[in-house]
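Below is the structure I would like to discuss, written out as structure tokens.
The complex is shown incomplete by one protein chain, all other protein chains being positioned as in the whole.
Think of it as A, B and C in the order they're written, each chain with its own count starting at 1.
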Amino acid sequence: MKEQSMAELHVVPLGTKTTGVSHYVAAVIDTIKQAQDIKYQLTPMGTIIQGPLDRIFELTQKVHEVPFTMGAQRVLTSISIDDRRDKLGTMEGKMKSVESKLKS
Amino acid sequence: MKEQSMAELHVVPLGTKTTGVSHYVAAVIDTIKQAQDIKYQLTPMGTIIQGPLDRIFELTQKVHEVPFTMGAQRVLTSISIDDRRDKLGTMEGKMKSVESKLKS
Amino acid sequence: MKEQSMAELHVVPLGTKTTGVSHYVAAVIDTIKQAQDIKYQLTPMGTIIQGPLDRIFELTQKVHEVPFTMGAQRVLTSISIDDRRDKLGTMEGKMKSVESKLKS
Partner (left out) sequence: MKEQSMAELHVVPLGTKTTGVSHYVAAVIDTIKQAQDIKYQLTPMGTIIQGPLDRIFELTQKVHEVPFTMGAQRVLTSISIDDRRDKLGTMEGKMKSVESKLKS
């Protein structure tokens, strides 16, 4: 497997008429699903993506536009990258590494 | 069910000898597991917790101390709270709301 | 000076109808100004606070309520704490430490 980085992505529109923003989030996920070389996991607070670093940046820039195409006038997008180069970082690997060290 | 808020928690020690920090994260999770009134979900990038707001703050303050008790000298802790008061916010509810709107 | 931690605070209301949220932010700052033992610095992206750790948590919980008292129904609050225990961490100290290492 090629070099993999992991990142957490949040896309939030401001000034929407309703407090619920799940249709914006769903459109973001639909865009992530179509991205090449990207694995993703939806969580209740954001989306975790894994893939080559340049693909992650490309995708972030793309999903940032999604709420604007749906009428939003202000969007907060954040991406938090965890990039480890001394070993292959994968979502499964990180989870296992923590779980194996839990007390019970 | 009582008022529930959701939050995403990250605890990172700096200046550790190794790039791997999973034993710190595991100790944080062990502490979260013991917290009253808190549901949690481990993700590859952090931990999502759900519960009454005062319990969330109490727990954040508690887990922030965990890496120090293990020898860390500098800790970055972040908590991102999503607090919705027009309807009950739960981890399952948020996931379902997004998933029901996905194209496929 | 007593133990000091530093933190960055963001408070964002969702579903506010208008994209501008500066009156919410101003009310948050007014609350921070009244906090005991807390130094603060407003930035274009958030507010940085410095003080004893328990005061920081107390204040975060307090400012999180501010947009709700102004009519918001959903609020995203995040606090990122940088807590260093091998030396006194202050806003001025951190800035000077970086600036002294800049090339020009």
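Simple rule for what comes next: a residue touches a chain if its C-beta (ideal position, glycine included) is under 8 Å from a C-beta of that chain, and two chains touch if they have at least 3 such contacts.
Values in this document were obtained by computation on a predicted structure and should not be read as measured data.
Enquirer: Over the whole complex, note the residues of chain C touching the chain we left out.
Expert: Spelled out for chain C, the touching residues are 6-8, 19-20, 22-23, 25-26, 29-30, 41-46, 48, 50, 80, 82, 84, 86, 91-92, 94-95, 97-99, 101-103.
Enquirer: Identify the residues of chain B touching the omitted chain, counting contacts across the whole complex.
Expert: 12, 14-21, 73-74, 76
Enquirer: For chain A, which residues reach the chain that was dropped from this view?
Expert: 53-54, 57, 60-61, 64, 68, 73-86
Keep this in mind: only the chains that are shown with their structure count from here on.
Enquirer: More than half overlap in residue numbers between the two sides of the chain A-chain C interface, or less? Answer same or different.
Expert: same
Enquirer: From the mean C-alpha coordinate of chain A to that of chain B, what's the distance rounded to whole Å?
Expert: Here the centre of chain B sits 17 Å away from the centre of chain A.
Enquirer: When the centre of a chain is set as the mean of its C-alpha atoms, what distance in Å lies between chain A and chain C?
Expert: 26
Enquirer: Give me the residues of chain A that touch two or more other chains.
Expert: If we look for residues of chain A contacting two or more partner chains, we find 19-20.
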